[in-house]
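For this view, one protein chain was removed and the others were kept in their places.
Up next, chain A:
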Amino acid sequence: MPDGFVLLALLVATLRAAAPLLLAGFGELVAERSGVLNLGVEGMMLVGAAAGFIATVATGQVLLGLMVAALAGMLMALLFGLLTLTLGANQVACGLALTIFGTGLSALIGLPWQGTPIPGLASVIWPGLDAAGPVAQQLMLLDPLLGLALLLPVLVGFFLYRTRSGLILRAVGESHEVAHALGYGVLRVRYAAVLFGGAMAGLAGAYLSLVYTPMWTENMVAGRGWIALALVVFSAWKPVWLAIGALFFGFVTIAQFQAGALGLDVSPHLLSMLPYLATVVVLVLISRDETRRKLNAPAALGKPFTAAG
């Protein structure tokens, strides 16, 4: 029975560690499938984390905090959309700038709230959390936001491959000229995709600041936005591989904590590097077949579109 409990705890911890990557990764997957490369995921996550945290502390409402986080992510994405879609600016440069901007902005607005403790989402939703038994406690760590993160691969996969809107979105990412010639609103589709990506990144950030470690510290996203981006590319824009990559990252994160707890004589800095390193190595191995990756890549990815042509 203790073994069963350890396994359960390990599983729950893995899912929780993977959730932010699932949220941010699937948001970015949808944006990239529409042909927009938004490198600002890290920045959008940070702003979402800070805004969601502040709103929660200020109002005492976690659900409101989540909404504010999604909204903040969307505002960041809207800024990115204005620059790259409406004004046709370079997507790589704007994405990098968005991350730098988000890092600074979140540090600035979050400064007064640094270190403020709040109750996590789980204890808000399940008032009996502290009194429950250990198994029930583990199960109660599975909150609705985690549920959304775990459902996203199915939802996004269904949307992309089984609905007409998803087909149009993929078509826009494949060739905006042809989609435009057929009468589809390229910019409208891309705005929607980018805004969805922003909302998901905001929620991913809020998952970190409201659920995973319920507090705000500067730069707390710690590169997860970049890993989400890498996951999207190395998964060859396939929902299944993206989900596997995110769960793998979660697993290695937890395994590394366990290794630390077991008292392995390895530098903790090396250990905390491990999830990032292992994920990238595994994904590179998966995507060795370059022709297949090129074949799956949205052909119009990163290319600005102007309707005049």
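As a convention for this text, a residue touches a chain if its C-beta (ideal position, glycine included) is under 8 Å from a C-beta of that chain, and two chains touch if they have at least 3 such contacts; residues count from 1.
By our rule, contacts and distances are computed from a predicted model.
Q: Per UniProt, what's the omitted chain called: "ABC transporter ATP-binding protein", "Molybdopterin-dependent oxidoreductase", "PTS system mannitol-specific IIC component" or "Protein-methionine-sulfoxide reductase catalytic subunit MsrP"?
A: Not shown, but named in UniProt as "ABC transporter ATP-binding protein".
Q: Among A:Asn90, A:Asn219 or A:Asn296, which residue is in touch with the absent chain?
A: For the chain that is not drawn, the touching residue is A:Asn296.
Q: Given the contact definition stated above, which residue among A:Leu7, A:Ala58, A:Leu167 or A:Val240 touches the chain not shown here?
A: Within the whole complex, the residue contacting the unshown chain is A:Leu167.
Q: Of the residues A:Ala58, A:Leu108 or A:Leu182, I need the one that contacts the missing chain.
A: Considering the complete complex, A:Leu182 is the one touching the chain left out.
Q: Applying the definition given at the start, please give the residues of chain A touching the unseen chain.
A: Considering the whole complex, chain A reaches the absent chain at 164, 167-168, 170-171, 174-175, 177-179, 181-184, 291, 294-296, 299.
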